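Left out: one protein chain. Kept in place: all the others.
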Amino acid sequence: MSGLRSFVVRRLVLGAGQTAGVVLLVFALTEALPGDAAVTLAGDRPEPERIAAIRASMRLDLPAYERLAHWAGGLLHGDLGRSLVTGRPVTGYLADGLAPTLLLAALTVALLVPAGVGLGVLAARREGGRADRLISSVTLGIYAVPEFAFGVLLVFVFALRLGWLPPTAVGYGGDLLARPAALVLPVAVLLARPVCSISRLVRAGMLDALASPYVAQARRYGIGAARIRYAHALPNAVAPAAQQLARTVDWLLGGVIVVEALFVIPGLGTVLLTAVSARDIPVVQGLAVVFGVLTVALNLAADLVTHRLAPRTGVAA
Amino acid sequence: MTARATAARPWARFTLGALLVCLPLALALLGPLFAGAAGPRGASFTVGGGALLGTDFAGQDVARQVLLGGRSVVLIALSATVLAYAVALPLAFAAALTHRTWLEELLMRPLDVLLAVPSLLMVLLVATVFEPGAAGLAVLVALVNVPDAARIVRASAAEAAARPAVEALRMQGESWWRIAVGYVARSCLRTLAADAGVRMTGVLYLVATAAFLGVGVDPDAADWAVMVDRNRTGLFVQPWAVVVPALLIVALSMGTNLLGDAGLADRAGTGRTKGRTRKGSVG
Amino acid sequence: MSGHDTGNQRGTAGEWAACVEELRIEMPGGRRIVDGVSLTVRAGAVTALVGASGSGKTTTGRALLGTYPDGAEVAGRVRVADGGPVGYVPQHPAAVLNPARRVGALLSDIARARLPALPRRERRAAVRARVLAALALAQLPEGPEGEALLRRHPHQLSGGQQQRVVLAQALLLGAEVVVADEPTTGQDALTKRRIVTELARLTGQGIAVLLLSHDLDVVHALADEVVVLRAGRVVESGPADRVRTAPRHPYTRELLAFGAEFAAPDGTQEDAEAAAPAAPPRTDGLRIRLAAARYRDRTHSGGSVTALRDTALDVLPGSCLAVVGRSGSGKTTLGRCLAGLHRDWDGTLTLDGAALPHSVRSRTPGQLAAVQYVFQDARAAFDEHRTVEAQTARTAVRLRGTPADAAREEARATLARVGLDATLAARTPGRLSGGELQRAALARALTAEPRMLVCDEITSGLDAVSRRDIVALLGALLRERDGMGLVLITHDLDTAAALADRVAVLDGGTLVEAGPARRLLTTPTHPFTASLLAAARQRVPARG
Partner (left out) sequence: GAGGSGSDGSGGDAGPPRRGGRLRAAFAGGGANETLDPHLANLFSDVARAKALFDKLADFGADLTPRPRLAASWQPNKTLDRWTVTLRKAAFHHGRPVTADDVLFSFRRIADPAKAFRSKADLDPIDLKASRAKDPRTVEFHLKRPTAEFPDVLAAFGAYIVPAGTRSFDRPVGSGPFRHVSFAPGRSTVLRRFDDYWDGAPHLDELEFVAADEESARVNALLGGQVEYAHELSPATARAHEGRGQIRIVRLKNSAMQAFAMKTDRPPFDDKRVRQAFFLLADRAELVRGALSGAGEIGNDLFGKGYAYYADGLPQRTQDLDRARQLLKQAGAQNLKVTLDTSDVAAGFTEAAGIFRDQAAKAGVRITVRHRDKDSYWSDILESGTLCSYRSGAMPIEMHLSQRLLTDSTTNATHWHHKDFDALYQQARSTADRGERTALYGRMQRRLHAEGGFLVWGFADWIVGTAQRVRGVSRTAPANSLDWARFDKVWLA
């Protein structure tokens, strides 16, 4: 057990450093962006005096490192700070954005894993056959259409033409669970692209695994076809897809800006975008902490899967 | 006997991919030759009129833009993917082939930091700060893809890198490159191809979205991906400005991937054709 | 798709359980690797298929499984009565063990598939019981040690253990027909005896076994019927006793001859050694001082298992050290430590007085060339995409700086020396037979012109004739290349006796005895050595 435990502990310790790195990187980049919160708040009336006044009221006249240090000091006490623009606590921003984001992400992943793996396995089973080509073409085709166009298309057909589903979740606010119909299209759009990347990776891995002697032996020994596919071949095929899945979850939690905008689901992506364009650094930093921690956790999980599925690694001289 | 049929016509499985890839590729290569000079601008989002495919969001002739817009798509897709892999592969293989934990952590953990920043945001932030040109943006987009690609390559290489065959290669004093590329990469070629194929398309739109937000390529540039992105507001007035370039990209992406599939199936093709019975044999 | 045909007409006692009629397997280019082979495997009996390395045994055996080489043209008829699955113990067991699954899972899957529908809990208990029983039958440890084994991954097993796991799978399958391709190559004499006994008991219960083996002892002990193959053709077949006692074909006679004789250690070297007993301790050669070699193993308390401890050995140039011992006793571990393939060990290794880095990665090309290792599993140790010749040549290019063209020439010559002609050498490893590959692996290491050659079970897959050739070759090398030292890891005491000057005996990770070959092989002092020797000397009891 100790090898694994020390691996996890080391990664968590490094993870703290990585999160700090994320925060620093994001801070540096946001600082380097032209303008600051005062300038963006001034909008199309950038009167220099007014900007100076806003700047003073936001304490933006302090040097960057002092502001960062101040913010980091608060973080040690579990305080993520307050928004420069509204003065509301950053935790509130995160909490508001997190709920819809988590809901969407959870639903999407819950469907994505079986769909991606299932399609990948199916395509691999019939390599070069009609099913394979159909699955590959359709998923690739959808992948090559940008989310936005795909979303507009789905809305047009299923919401506006057929009237089966609401076109957006406008006004539903945090109460998305009560309106499951409003989630169907966003989840469909969110699924469209990752299904392709994951099923393609699973397919590739499965082709190699299914052609392997151990699978031939398992077949010969009369083990059920499904069991061979999912318990024997899949573990050897799924490591890259697990990494891709971690990336997808990352993306679902932090970057589904297009879907959020198209279906009016104000999640973390929207919070992030607004905060960046307002140069609301405390909020951006708070998000960076969240993303950093999530990424560390996801990467660790994905690496544990890889580690578990290729147990020989680390043994080699 | 299907195996035999395929074997008899090995080109058959390439046809679909080849057909799909032909049109966009031909347009990309030859399109600019036929585009001709720019006519006067019309109103935006008109259908018909003088222009075959109507006009786009800025009143430019869609047909002409389509003819012009393939070259950069193909160039960016290829060069950004190649570049992303050129960086990701050595990193990933170094991590997979080393036995020094610290080295692996040193190579991979900093990449994780980049992963934590959503890629579009990353591109926007960096591009806004450094104001790269079109080529610079392609490079940036490629680099944003590096951590992702590196992790996937690393994961798929993990098993192959630990095989006795690699030990034997080390025993022979083989160079790191030959082990990495000649054996490990070859062993996970399918996964690499699958990832690269999909990544290629992703890269295109990241560039296009960045263009829309004002970095890199001109937002009214002749580029299929940019066209899809920019003309979407007029989708219901002037569908061609979106549909035509989108279909071309779909064909390009689908075609290359299917060709890749066929190529790899060909490579392993014999492996799937088990023994054949000569006609007339018993049983 | 092929002549493979499974009917339901289960042969009655003594009836055929599987039969091959006029099987012809032709490779593209017209070479027939199996040419008109017919044989029958009867229920409750063992049919042994013997023949030189590359004669087509494996290819014929796999035909019973319905598997043929890629791109082959198959004609003839293969029938398996009962239609049930056919058990298969392949020549390279590692390949059929799923690297991502634990041994326990690999076994219980098969057990479960064979069980009738039962309530969940009972089912689990029944599966367990069966798995444990199969472990015992396959001579794998039971009790807590067995439990630990079940939690391991295949790569954490020794070569012999892997083979026994595959055997256990075949036993669990409960198939009526079993194709056993060299099922004992990785086993020491003691284990081999027990396995043979178990196999005999099993056949007694009505199972039909097609045994492909070079080990004439095993063939003798088990076979009811023997089919002799030569270059894909049956040269002789008949009841085992008849073939053994009165072979009709000269090829059979040649094949059987070597096994009969127990080559006594030829005393020349030892005499020489004895003649100069007062010589000062030599500093050249390989000096091994190993305190402990560990494997990380989460199934073990403490997270690691010590596979080898306190081993001090010297190998002088021009001499041969044979390392023998039970399967799983740490022989491969020792070899891998020498080769720099195992890192986690304490101690020192010096070659000609200079310390050798522990890891192969830190060794200079010169050091790499100086110590070469021939892997136990030859198939896994080759790159499946490149030809054997190309891979062999690379050793010379990389380690000795030979120009590519010259290296190819040299590789071809070395491969020829181990009995592989140019057409074989130009193939990828997947298209060679087990024995051919083993010899290719040897050739690859020899191309480095090593000062020390560590050979891990390099004759296990060879027929008597080829083995004799290889032993002769190695013997010649010990003399001719002045100063090459040889560490020969083997279960085959005959080979050890033929080559070794000194013998080291390992048991459970400790060096129990080491000494001059003649003394050790004739008058062992340690009881373990004695038991090993006794097991080897004693003919495996024939059935009947």
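Per-chain residue numbering starts at 1, and chain names A, B and C are given in the order in which the chains are listed.
The criterion applied here is as follows: a residue touches a chain if its C-beta (ideal position, glycine included) is under 8 Å from a C-beta of that chain, and two chains touch if they have at least 3 such contacts.
Given the structure is predicted, the values throughout are model-derived calculations rather than measurements.
Engineer: Out of all the chains shown, which come into contact with the hidden one?
Structural biologist: Displayed chains contacted by the hidden chain, ordered by label: A, B.
Engineer: For the chain that's not shown, point to the residue among A:G35, A:G129 or A:G222 touching it.
Structural biologist: A:G35
Engineer: Touching the missing chain, which residues of chain A?
Structural biologist: Residues 33-35, 39-51, 53-54, 57, 83, 85-86, 88, 93, 96-97, 152, 155, 159-160, 163, 166-168, 170-171, 173-174, 261-264, 266, 270-271, 273-280, 283 of chain A touch the chain that is not shown.
Engineer: Tell me, which residues in chain B touch the chain that this view leaves out?
Structural biologist: On the chain B side, contact with the omitted chain comes from 38, 40-45, 57-59, 128, 212-215, 218-220, 232-234, 236-238.
The definition used in the following text is that only the chains that are shown with their structure count from here on.
Engineer: Between chain A and chain C, what is the gap in Å from one C-alpha centre to the other?
Structural biologist: The separation of the two C-alpha centroids amounts to 50 Å.
Engineer: So, what's the distance in Å between the C-alpha centres of chain B and chain A?
Structural biologist: 21
Engineer: Can you tell me which residues of chain A touch two or more of the remaining chains?
Structural biologist: Each of 236, 309-310, 312, 314-317 in chain A touches at least two other chains.
Engineer: Touching at least two other chains at once: which residues of chain B meet that condition?
Structural biologist: 99, 159, 163, 167, 170, 271
Engineer: Where on chain A is chain C touching in the complex?
Structural biologist: Interface residues on the chain A side: 1-4, 212-218, 220-224, 227, 231-232, 235-236, 308-312, 314-317.
Engineer: Which residues of chain C touch chain B in the complex?
Structural biologist: 1-5, 21, 25, 67-79, 99, 339-341, 343, 359-361, 365, 368-369, 372-373, 375, 377, 380-386, 391, 394-395, 398-399, 444-445, 448
Engineer: If we count contacts the way the header does, which residues on chain A are in touch with chain B in the complex?
Structural biologist: Touch list, chain A to chain B: 10, 14, 17-19, 21-22, 25-26, 29-30, 32-34, 127-128, 132-133, 136-137, 140-141, 143-146, 148-149, 152, 156, 193, 196-197, 200-201, 203-205, 207-208, 211, 236, 239-240, 242-244, 246-247, 250-251, 254-255, 257, 269, 272-273, 276, 288, 291-292, 294-296, 299, 302, 306-307, 309-310, 312-317.
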